[in-house]
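What follows is a short report on a single structure.
One chain of protein is taken out of this complex; the other chains stay put.
After this line comes chain A, so read on.
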């Protein structure tokens, strides 16, 4: 500006030139600022993106480990299938993006061309299935069911099929040795979801896009061990996917094999016997409901009493686990999970819960002893017990006079337990106890037995069951009182009356609640696995183990073996003397009590069995039968919903399982050669130097073999008293044990 006079130009131009200069500099300043923002402030972020840009991973999936039974027989392994895959990068290099090749391929595979083309397109927000959800650099599978002929056609004319491969690949298979199924215990696999990839991103076992993930059962519980580690090769690539940098690769590590304590033969027997028992129950007439028993679901567990290891676990209804292999169809999926299905995916051994009925008296007996009642005291076993105008009957009014606790357990005398529970209820302060006063021996003991919480078995999604103690009642009332108070009517139907009562004092422990509870009725819920754990503990002298199925994890090369040792969970809150008394009483149940009619001719002197029957009432449904038994080494629990009494519905099946385990023949003799597992399997299967596991062949059908051995069993004959003869419906809540009691009690010395 100093030279305005010199240039002789007007101020307007000079001012405008200054404006231009300032404008230009501010534009450059903007560029500098933006450059600083991108490179310095956000630089780290873009560096990450850049490295993601030019490094591509090619994944070589790891072979999933096998799941083996205790002798090494594979329950789940892998089979080789011919998988035809397309490489997107190769297809895109072709003029028409590979359309011609894919059409030709569809011809060879006998598929529709548009289906094949759809399978190789990449998924995004606008693309509906089918589409490829994985990395574009990963070969995209077109089919895993190619025949060798099709594969040969593709491989021999590879110049006609650029970018297409036909390779054998490992695909999960559930082998089902000896016709066993083990579906719910094994679980199943399905492809990993985006959410799971995100969640596991920064853990020590991140997922790969191509991964299959265990969704339930052992496949889920031991997913990390079974999955192994996929091999990843990193290539530096340019914008067209051409490899420009050197490759860094980690070889795939096969997943470890899981040895379980399941014995596939016993498993088969258990599944077969459960199914047979349910079918048999459906032919029986239930006089209470006036129709045949529905026997809609059931479970059976065979557990090693001294370790908690599961030898067999079956749940009905069941399904074929191989429907999951190679992707489940929408129709199959609906059949397994839809509203109209009977939910066969549920493992009812750990996810089914029902009132335990008289099998619960093992807890009540221990509670009575803990509360100070002497074992041999004379407790009146009257025909009924009245409380405030309400009459609690003892089955068909049997009256055994004053008896000991052991005898009460053996003959399952309800009135003895009613009386004891009622006395405790009164001692605890009745309907309005002072705060902190109730000793609640009956409830406390149930908790000490491990009820009301998971047993901790190595399977996912176990349910807890329920101990209906004061706290639970209060919470339950709070959650439901509004509904109860709305629908409750003093003089209405049965349901309305109950709602009315619950509205008034559902938050309190009523006399009738505790009386009902003492014989395992009412709101009490237990799972079969809890019963197995408790009765196993009674069998082994009072130690509850964590139930386990996994026994050892053996690395794919067989070099490292990680044993899963039995773990003690807790000790039963009982003395050895009490245990002895219970043990005797449970033996009596088999020899002369409620289960005796199913165990006639059993070689009790050689293989002493113990047991307790139970029949639980469910409002609006037929009764649930329980049979909890144990021998020296095993506890066997069977329960069938809507099938009548415990002994009637499950007695024969449980006996057949024991017969198969010990080789007991129909005539009561023992054939050691035919015994499947007279002693629990202690060792692990042997491993060959190449890492494969030596296993015996399971041929034929162990269940049919065992059945054949029972042909002349007198107690399995048709001339027996029907298992499920029901008493006339009296509306009384205590009718459930009547049918088998009718038989047993007559023979019982009083």
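Following the convention adopted for this analysis, a residue touches a chain if its C-beta (ideal position, glycine included) is under 8 Å from a C-beta of that chain, and two chains touch if they have at least 3 such contacts; residues count from 1.
Criterion: contacts and distances are computed from a predicted model.
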Point to revise | Protein that the absent chain corresponds to, by UniProt name, given "Transport permease protein", "peptidoglycan glycosyltransferase", "NADH-quinone oxidoreductase subunit D" or "Cytochrome bc1 complex cytochrome b subunit" | key: "peptidoglycan glycosyltransferase"
Practice item. Sort through A:237, A:387 or A:587 and give me the one touching the missing partner chain. Key: A:237
Point to revise | Residue, one of A:10, A:337, A:390 or A:562, that touches the chain absent here | key: A:10
Check your understanding: Can you name the residues of chain A that touch the chain not displayed here?
Key -> 1, 3, 6-10, 12-14, 16-21, 23-25, 27-28, 30-32, 34-36, 38-40, 42-47, 49-51, 53-54, 236-240, 244
